[in-house]
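See structure below.
Only one protein chain is missing; all other protein chains are in place.
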Amino acid sequence: MRFTGALTSPRMRQILTPSGALVDEAPMDDALASRLYRAMVFARTYDRKSMALQKQGRLATYAPFEGQEAAQAGSAAALEVDDWMVGTYRDAAAMWMQAYPMELLFAGRTGHEHGGRVPEHVNVLPPSITVGGHMVHAVGLAWAERLQGSSRIALTYFGDGATSEGDFHEAMNMAAVQKVGTVFVCQNNGWAISLPTAEQTATETIAEKAIAYGMPGVRVDGNDVFAVYAATREAVGRARSGEGPTLIEAVTYRMGPHTTADDPGRYRSEADREEWVRRDPIERLRVYLSERGRWDEDWQMRIEEQASSEVERAIVLAESLRAPEPEEMFGAMFAEIPPHLAEQLAEAKAAP
Amino acid sequence: MRFTGALTSPRMRQILTPSGALVDEAPMDDALASRLYRAMVFARTYDRKSMALQKQGRLATYAPFEGQEAAQAGSAAALEVDDWMVGTYRDAAAMWMQAYPMELLFAGRTGHEHGGRVPEHVNVLPPSITVGGHMVHAVGLAWAERLQGSSRIALTYFGDGATSEGDFHEAMNMAAVQKVGTVFVCQNNGWAISLPTAEQTATETIAEKAIAYGMPGVRVDGNDVFAVYAATREAVGRARSGEGPTLIEAVTYRMGPHTTADDPGRYRSEADREEWVRRDPIERLRVYLSERGRWDEDWQMRIEEQASSEVERAIVLAESLRAPEPEEMFGAMFAEIPPHLAEQLAEAKAAP
Amino acid sequence: MTTTIAQALNRALDDALAADDRVIVMGEDVGRTGGVFRITDGLRDRHGGDRVVDTPVAESGIAGVGFGMAVAGMRPVIEMQFMGFSYPAFDQIINHVARIRNRSRHRFSAPMVIRIPYGGGIGAAEHHSESAEAIYVHTPGLKVVAPSRPSDAYGLMRSAIDDPDPVVVLEPIRLYRAVKEELADEPEFVNIGIASVENEGRDLSLISYGAMMKECREAVKRLTDDGISTELIDLRTLTPLDTEAVLSSVRKTSRAVLVSEAPRTAGFMSEVSALISERAIFSLSAPVRRVTGWDTVFPLKRSEHLYLPSTDRIVAAARSTVEESV
Partner (left out) sequence: MTTTIAQALNRALDDALAADDRVIVMGEDVGRTGGVFRITDGLRDRHGGDRVVDTPVAESGIAGVGFGMAVAGMRPVIEMQFMGFSYPAFDQIINHVARIRNRSRHRFSAPMVIRIPYGGGIGAAEHHSESAEAIYVHTPGLKVVAPSRPSDAYGLMRSAIDDPDPVVVLEPIRLYRAVKEELADEPEFVNIGIASVENEGRDLSLISYGAMMKECREAVKRLTDDGISTELIDLRTLTPLDTEAVLSSVRKTSRAVLVSEAPRTAGFMSEVSALISERAIFSLSAPVRRVTGWDTVFPLKRSEHLYLPSTDRIVAAARSTVEESV
């Protein structure tokens, strides 16, 4: 028997077309659709504001997610409030939807460790900066919940680039072997910094990698919030009922640079990007809602204002955090400060 | 689109049945078949002798490969003499066929570093003791050959357990992306020490893991030297002609313990093993050759004697190596001994 | 009952599994076969396959999954089968296990134990004799312990499992069955961070930990016979180091010999030496001397004797330290 990678068509599941037409049953009612629309407007406002703040030197390097709002909002919306989420530097929208406070997202970006201090009831890990290493954490989290008799599951986000790391493989394999309730969401945004997905992997899709683990793999239009939501809801259901993990590939595009330190002009053409402007995740939901009488200019203005003021509130809060004291740096390494760190703290405080 | 692991039947390619019947075209003439038969007899003699020597305390821990002779001999036979081979602690038969001197195999097992000092013209790396890490080496070797305009390819052996390591994934992916001439041969012998393959992975086969890399995967009866040879010859052909890597799963069984330090009674039943006695890789080729008038008791006795005397020769040589001098230990770290090691050497020699 | 280190560790794990539902033992071959050194022997039968888990061969995954479990409230005890196989897990350990408390400013933590059999002397294959503890010691956010006797093995393991932070437990392979001790019916926990003065002395401080304690104990006997009064310190914990125990001993004896089988350069004993240099230099009457492994790969069976510090080497270093004194 010879297995090859071309066994299945790499068809991508879509429910809402770029022009806002339904091609399948809508997976949610208008109320939830409106809520997701609003969330995506908030997310884009946050993202663009972050880019602007970074240019002003008020944030450190920033990794924008414009274009990926549906992939994040659609998947995050399928979780219960206390499910675990383990995402990356580019997943602020999803994390915020899972109740990671926006001011903490900003705080992290201003270079303040307080940004990682998630509130007690929020089960979201601070964003992973290393690529790949965090997916196994989501396996351990979900496994522990099962052992403790809870029905909480874990969802983890990662990029196309992360699928090349060994830890992706170990996470997928261990989750599948143990039928752990982990949902793997790959936002395939076409690029890992300067490397196009076609040079990242020789497969046509990321979803088919699931086959190597005996795990279902699904490929969805990542700019279609309905398709992302539907696929994630299904995967979350499987995870929660003990049927095991699922890999979801959300096909999307990073509209901006990798980070504010990156110059995409070095490796990709503007034409590519133009193509994706037409597939904007927010615009298609706007058309849909509008056709159903759930959108008008007024509401748009209102939610944009709400978004701006929420973002503003969060920035003010983040920027008014006092600078971390040496006590906090030395005191956060262990539950109790050990003697050598107490000595070093004293030395640091006495230093000129 | 939803991908699942059950896309293809996990059928296993077989040419020579356990009872020695051809069910497909023989991939080799009688001369080569006889040569391989003889090689497998040598291998088994080496293996059983090693077990005996270990019991006498003349070898350190030994990892026997009885049952896997066809998987190793059939694949190694498909290589050119100067192709690269990168195997593990359990691949002595294959390495020996690729001209790794038997005395060096023994030397390594007596705990003598000289065992790794492969002759200049032999392109076989010393056996990998860590699980998983060596497969990427075979990718680099084959890639380098291509860059240097050579047609040499690289073949790497590993077990079912090794497929769970991140490095397996990184090796497979990088080889596929770069269409490197590497042949990946997994000897799925059912166990990774005490872990059965069913707990190692949730897929039915190892071969289907190739799909995740856009690489062909083949599953063969690993105790059928014809099937292994045919599959490897094909993969080697692809590799040499620039078509890229292949994953071969040779389904086999470890008849003995994991190593001489292992007690398989703790984790598997004797009944399992009995089943595999009937699928012995050597016996079926004997029947085949015998039916074609290429085997008789006389010849059997002759090659067994040759095997014993070759093994004896190698042991004598390995055991008569003088103990390594401190100079060799300190002198092998760098091309030229650096000052700190020269000092340590002096200190070691002066030590009481 | 006379107990080996192997038995003491087994008992500590058994007791911890019985005492605390959150404890889970995970690793390659730790279940059905009881671990390649039988340290986890019988635990799966007694506590079930859900709590004593045979994992795929994936060290990074084991460490990362253990991390996730710890964050979610479990107390995983993971095993790296040999220290030479712990390197694939290094990224998980340094970048995540050791850091989540700081990254989240105490919101999350990773109370887990990483068991690592270490050290040479059993004539094993390559990678089976490593002593890379310096790497773990140099990683902020980890505690590192290295028992050398059954009571400490039991007591430190129990403390490690109960510790709110990640603890690396270095298990001295060649002492697993070579050191025996009576163990109480309910053995004591041993606090992390406290060295043990095994022998008091006036002329020299001999400082070591883990597997090398055996040779050090023999050396003390021989030195005492020679009239050199030797203070023997078993550090037991490498991080956080009991600096007071080291410094007060050296201040008293004015001489120190530091013994470890790890490669010398930038090994853990460099740290102990630097510490003495910084804080007790004016008490010294001789150079601080390290007796260590060499900066080579740990050799195979036939060369092990060239590598491992012998009692002879320790005794010679101690003697010349005493003789060299100003």
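Should a chain be cited, it is by its letter among A, B and C, assigned in written order, with residues numbered from 1 in that chain.
We adopt the following convention: contacts are C-beta pairs under 8 Å (C-beta built on N, C-alpha and C of every residue); 3 or more make two chains touch, one makes a residue touch a chain.
Since this is a predicted model, take the numbers as computed values, not measurements.
A.B. asks: Among A:113, A:145 or A:280, which residue is in contact with the omitted chain in the full complex?
C.D. replies: Spelled out, the listed residue whose C-beta touches the missing chain is A:113.
A.B. asks: Per the definition of touch given earlier, which of B:133, B:190 or B:326 contacts the omitted chain?
C.D. replies: B:133
A.B. asks: For the full complex, which residue in B:85, B:105, B:141 or B:315 touches the chain that was left out?
C.D. replies: With B:85, B:105, B:141 or B:315 as choices, the missing chain is touched by B:141.
A.B. asks: Among A:130, A:150, A:290 or A:308, choose the residue that contacts the chain missing from this document, as touch is defined above.
C.D. replies: A:130
A.B. asks: Which residue, A:89, A:106, A:157 or A:276, contacts the hidden chain when the whole complex is considered?
C.D. replies: Answering carefully, the residue with contact to the hidden chain is A:89.
A.B. asks: Using the document's contact rule, name the residues of chain A that touch the chain not shown here.
C.D. replies: 60-61, 89, 108, 110-113, 115, 129-133, 161-162, 164-167, 192-195, 199-201, 261-263, 266-267, 323-324, 326, 329-330, 332-333, 340-341, 344, 348, 351-352
A.B. asks: Would you write out the residues of chain C that touch the absent chain, in ascending order?
C.D. replies: Residues 60, 84, 87-88, 90-91, 94-95, 98-99, 102-103, 126-127, 132, 134-135, 137-141, 239, 241, 262-263, 265-271, 273-274, 276-279, 281-282, 284, 286-290, 294-297, 326 of chain C touch the chain absent from view.
A.B. asks: Since one chain has been left out of the picture, which residues of chain B touch it in the full complex?
C.D. replies: 84, 113-114, 116-120, 125-126, 130, 133-145, 147-148, 154, 166-167, 170-171, 173-174, 177, 328, 332-336, 338-341
One rule holds in what follows: only the chains that are shown with their structure count from here on.
A.B. asks: Using the average of all C-alpha atoms in each chain as its centre, how far is it in Å between chain A and chain C?
C.D. replies: Centre-to-centre distance between chain A and chain C: 40 Å.
A.B. asks: Provide the C-alpha centroid distance between chain A and chain B, rounded to the nearest whole angstrom.
C.D. replies: Distance between chain centres: 43 Å.
A.B. asks: Counting in whole Å, what is the centre-to-centre distance of chain B and chain C, each centre being its mean C-alpha position?
C.D. replies: Roughly 36 Å separates the two chain centres.
A.B. asks: Tell me, which residues of chain A touch at least two other chains?
C.D. replies: 166-167, 170, 173-174, 177
A.B. asks: Spell out, as numbers or ranges, the residues of chain C touching 2 or more other chains.
C.D. replies: Touching at least two other chains: 55-56, 58, 60-61, 88.
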